[in-house]
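The other protein chains are all here in position, but one chain of the complex has been omitted.
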Amino acid sequence: MTAKYQPGERVRVRTDRPSGHCRTPHYCRGHVGEVERICGDFRNPETLAYALDGLPKQPLYRVRFSQADLWPDYDGPKTDTLDIEIYEHWLEPPA
Amino acid sequence: MSEQPRHHDMGGRRDGEIERAEHVYDPWEKRVDAMLRLLSSEDRRLIRVDELRRGIESLPADAYDAMTYYERWVSSIVYILTEKGVVTQEEMRDRIAELKANGVGLEQGK
Partner (left out) sequence: MTTTHDHGHEHGHDHDHTPPPDHDGPWSDFQYMEAALRELLIEKDILTADEIRAQLERMDAISPAMGAKVVARAWTDPAYKERLLADGTAATRELGIEIEPTHLVVVENTAEVHNMVVCTLCSCYPRNLLGLPPDWYKSASYRGRAVREPRAVLREFGTELSDDIALRVHDSTADMRYMVLPRRPERTEGLSESELAELVHRDAMVGVTVVQGP
């Protein structure tokens, strides 16, 4: 699959609320970050978890968030960041 | 977001000081790890890591917290393999009863 987003691009994490297995932590949902790198295409854990084949593969990104954006009460410097791996179907344009 | 994260989704919780004590893994714990790796290998694919995770995530919160790491693993492996019929609950129950009846794992007989 061709990756929809490029390094440096801003993306928002969807606010879906899946009841089953997923690898997108709750705390980053709805937040906007920046693509740090594209990791490649990987099987989808949300179907792998139910004995399916996880296909089609999903582009996987590392998305960098500002800690101050994630936590309103973050008390470290503004330069602190958090990188998370997120599959493409969890991302959308920020606007 | 207002909805609560699921129990295993712990990022952002503030659970107090980090307990730095470490333990040397018991042989049975390593065997659980070894079995998972073999069962999930390319040539078997009897269980995927994401299935293992699903099994662990389906534990009730109090059970999750009360169990050690490899206790959660072995519970989940059995759960997933019974779901697939690789082993059955009856087989597991009967075998555990036989082990106990034969004195395996008892304090004196070890």
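When the chains are written out, they are named A and B in that same order, and each has its own residue count from 1.
By our rule, a contact is a pair of C-beta atoms (placed from the backbone, for glycine too) under 8 Å apart; a residue touches a chain by one contact, two chains touch by 3 or more.
Just so we're clear, the structure is a prediction, and the values are computed from it rather than from any experiment.
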| item | value |
| --- | --- |
| Touch residues of chain A, complete complex, unshown partner | 23-25, 27, 39-40, 42, 45, 60, 62, 67, 70-71, 74-77, 79-87 |
| Touching residues (missing chain, whole complex) on chain B | 8-23, 25-28, 30-35, 37-39, 44, 46, 53, 56, 65, 67-71, 74-75, 77-78, 81, 86-87, 91-92, 95-96, 98-110 |
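In the analysis below, only the chains that are shown with their structure count from here on.
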| item | value |
| --- | --- |
| Computed distance of Cα centres, chain B from chain A, in Å | 27 |
| Complex interface listing, chain A residues touching chain B | 15, 17, 20-21, 25-30, 45, 48-51, 54, 71 |
| Complex contact set, residues of chain B against chain A | 1, 3, 5-6, 9, 11-12, 48-51, 53-54, 57, 84 |
